[in-house]
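A single protein chain has been omitted; all remaining protein chains appear in their positions.
The first chain written gets the first letter, and so on, giving A and B; residue counts start at 1 in each chain.
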Amino acid sequence: MGRAADRPISAQTLASAIGAKYHGSAEATISGVASLETATSSELSFLADTRYRGRAEASLAGFLLVRDEFVSMGSSIKLVHPAPHLAFAKALEILFPVAPVVPGVSARAVVDSTATVDGAEIRGNASVGRQSVIGVGTVIHSNASVGDNVTIGRDCVIRPGVSIYDGCVIGDRCIIHSGTVIGADGFGFQPTASGWVKVAQVGRVIIGNDVEIGSNTSIDCGAIEDTVIGNGVKIDNLVQIAHNCRVGDHTAIAGCAGLAGSTIVGARCMIGGGAMLTGHMTVCDDAVISGGTLVSSSVTDPGRITGVFPSLPHRDWMKMAATLRRSIKK
Amino acid sequence: MGRAADRPISAQTLASAIGAKYHGSAEATISGVASLETATSSELSFLADTRYRGRAEASLAGFLLVRDEFVSMGSSIKLVHPAPHLAFAKALEILFPVAPVVPGVSARAVVDSTATVDGAEIRGNASVGRQSVIGVGTVIHSNASVGDNVTIGRDCVIRPGVSIYDGCVIGDRCIIHSGTVIGADGFGFQPTASGWVKVAQVGRVIIGNDVEIGSNTSIDCGAIEDTVIGNGVKIDNLVQIAHNCRVGDHTAIAGCAGLAGSTIVGARCMIGGGAMLTGHMTVCDDAVISGGTLVSSSVTDPGRITGVFPSLPHRDWMKMAATLRRSIKK
Partner (left out) sequence: MGRAADRPISAQTLASAIGAKYHGSAEATISGVASLETATSSELSFLADTRYRGRAEASLAGFLLVRDEFVSMGSSIKLVHPAPHLAFAKALEILFPVAPVVPGVSARAVVDSTATVDGAEIRGNASVGRQSVIGVGTVIHSNASVGDNVTIGRDCVIRPGVSIYDGCVIGDRCIIHSGTVIGADGFGFQPTASGWVKVAQVGRVIIGNDVEIGSNTSIDCGAIEDTVIGNGVKIDNLVQIAHNCRVGDHTAIAGCAGLAGSTIVGARCMIGGGAMLTGHMTVCDDAVISGGTLVSSSVTDPGRITGVFPSLPHRDWMKMAATLRRSIKK
């Protein structure tokens, strides 16, 4: 059930490459990686969270990446590292190397003659507009659309079906997954007697370095000024980021969360899945918003904010809801 | 307001084709289908849910698909079947036949020379990567992107703008609607002093047979092992399925629902619209999660789980919320 590496690797070599102390035979080779539950005698797994110690003890993994305290657990060969999960991430990069970028423009891409794409790889059915600049080592995958006057930095990966509107700016080493839309018009309308009047959205989206954005996420351009995503921000799938939001460095936003217009989120925050921030508010640095929580006023203290009751069997819940309603009507 | 069939059909012939008993004249022809409220004297409608009996009695439909007990209701011609909704589904297939697949690769598609696409239809602006295998009778619509080493079974429909990442496996007779993304990287990062470190996501997405997935849905690849969608699973629009999830056979997931990482859902479950499962949990077979409910711990008994209070006029709700807060502060 694990994943086989392209070719086996000497366990000792791998240990050395990831900075782990190696406790095994010089001849042993690792064929791939797997979870503790499914790993076999030629596969590497890891124990990072002590709560899973029991699983590690029961594991059939031939190789285990562990902290020093577990070096003598069971009979597997140990690779010892103070941060096993980080070391495992490094091992994955070695075992599953990313294919190198092949600079060049596919004859089947549509790239405007005024765009700068030297050193980038533009695949078939991709589109790049006027005056846009794509950095060295960046890949624009098939069926992705880059508008006019867009700047994308070096070593980015723009996956199939991504749309980037005119004028947006993306830093270096960013990854944007399929279906994500950067820079669409914010939801800006003025009411009149004859209906809504559109307010042109003339700001851009500015994305820092080392940002990863999941699939089918929407980040709207600013109304006047820019929507800004800081360095090192990680955004999951199906996230809504409305116009004029600012997301501070290294903040992580989980799937299906939504930031309404002009939400200012600090640095190193964590926003849980499905959380909604209702806009025109500020969230301070280091705040944690629980999944599913609706936040309707500014968050001024670091720490966790919650707003969802735990679910119950339907009958119990309905009883609770009815009692709550009655107790309040007294 | 109904929908006209491409050409009228003999009502008797249709009844026979769908296995219904026919109670009408041999010459009668059906021109199309409509709801009970809008159907005219040449259109077919149906009564499946007895709660709509009043609507059926008031209907001007010339033809009604009903259970035996309603055979003498009103003056319309009856087509009698023990399961009217299923029989109606069959009638739709006859009245609105799907255009046959036309195998071949459009000159305007971008298909890698190492891909196997014999018997499949690859439309203009579609992309198919290296070593991928597309089954006989499958259609890859315009602007869909299929990565490298992807396997798609027979008689699938991959709609415009779908993105399927490298290595994913899709069974037979699957339908994937536009904008859906299969196999993007899971949201896997490790915290360090200098920010988040990406953990390569090396698993795949494995999708069974007879699966239908709505539009703009995201199903991430596994971190190490695979994200697995069972046979006969039906997933609606804008659904988030994070890395390492497993969804059991014949489970249905409604729009805007989210499964966080490592959620294991059993067979034949029904997950309501907007429900959120917070991850690292198990939902047993035959569970029903109400719409909008956040589930944060494993569900061990079949039956319905709920976690949302019914909404109220704003003033009443705010009064209730304030009273609740006060009562608790005592």
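Observations on the model:
Basically, a residue touches a chain if its C-beta (ideal position, glycine included) is under 8 Å from a C-beta of that chain, and two chains touch if they have at least 3 such contacts.
Remember, it's a predicted structure, so these values are computed and weren't measured experimentally.
For the chain left out of this panel, the touching residue among A:9, A:152, A:238 or A:252 is A:238.
Screening B:62, B:161 or B:279 for touch with the missing chain picks out B:161.
Shown as candidates are B:9, B:34 or B:228; the residue that touches the absent chain is B:34. In the complete complex, the hidden chain is touched by one of A:2, A:32, A:208 or A:258, namely A:258. Even with one chain removed from view, chain B keeps its contact list with that chain: residues 1-3, 33-35, 38, 83, 85-86, 88-89, 92-93, 95-96, 106, 108, 123-125, 141-143, 159-161, 175, 177-179, 210, 212, 214-216, 231-232, 234, 236-238, 249-250, 252, 254-256, 272-274, 291-292, 308-314, 317-318, 321, 324-325, 327-328.
Chain A meets the missing chain through residues 110, 125-127, 143-145, 147, 161-163, 165, 179-181, 184-185, 187, 189-190, 192, 195-200, 202-203, 216-218, 220, 224-226, 238, 240, 242, 256, 258, 260, 276, 278-279, 288-290, 293-297, 301, 303-307, 309-310, 319-320, 323-324, 327.
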